[in-house]
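Yeah, one chain of the complex is gone here, protein chain that is, but the others are all in their spots.
Coming up: subunit A.
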Amino acid sequence: MTTLTRRRALGVAASAAAGLAAGRALTTSDRAVAAPAHRSTGPDTFDEVYQGRRIQGAPSHTGGHHGHGAHGDGYAVRIDGEELHLMRNADGTWISVINHYEPLATPRAVARAAVRELQGATLVPLAPPLA
């Protein structure tokens, strides 16, 4: 029997709490599938708990964040509510500021890779671009 570390205990608590969120997400996702999408291209919305952290992705028509414009090409990803800087490559693959040199197939895969890389660390809020 291993002793629960504080972080692990917090992670378990977060997972339990966010399980509800994941349930809601499933409903949202189903609805998205049932209804015809506005855009035929582009990834679907997701909302799940991955390794104890809530990851969300959704189309974003508001320009995303602090003037970086549509680098996520109209799509935004959050980890525990904090936006992950996302970018779409010309071939349709995705990268983030956490994994900037390794394209992955979907924003969800990028969000999961970022969670693994973060090892529990929090994202630093996106800074405004340099003048």
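Please note the rule applied: a contact is a pair of C-beta atoms (placed from the backbone, for glycine too) under 8 Å apart; a residue touches a chain by one contact, two chains touch by 3 or more; residues count from 1.
Note that contacts and distances are computed from a predicted model.
> Name the absent chain as its UniProt record does, using one of the following: "Na(+)/H(+) antiporter subunit B", "Tyrosinase family protein", "Nitrile hydratase subunit alpha" or "Electron transfer flavoprotein subunit beta".
"Tyrosinase family protein"
> Quickly run down the residues of subunit A that touch the omitted chain.
Against the left-out chain, subunit A lists 68-69, 71, 73, 85, 87-91, 97-103, 117-119, 121-124, 129-130.
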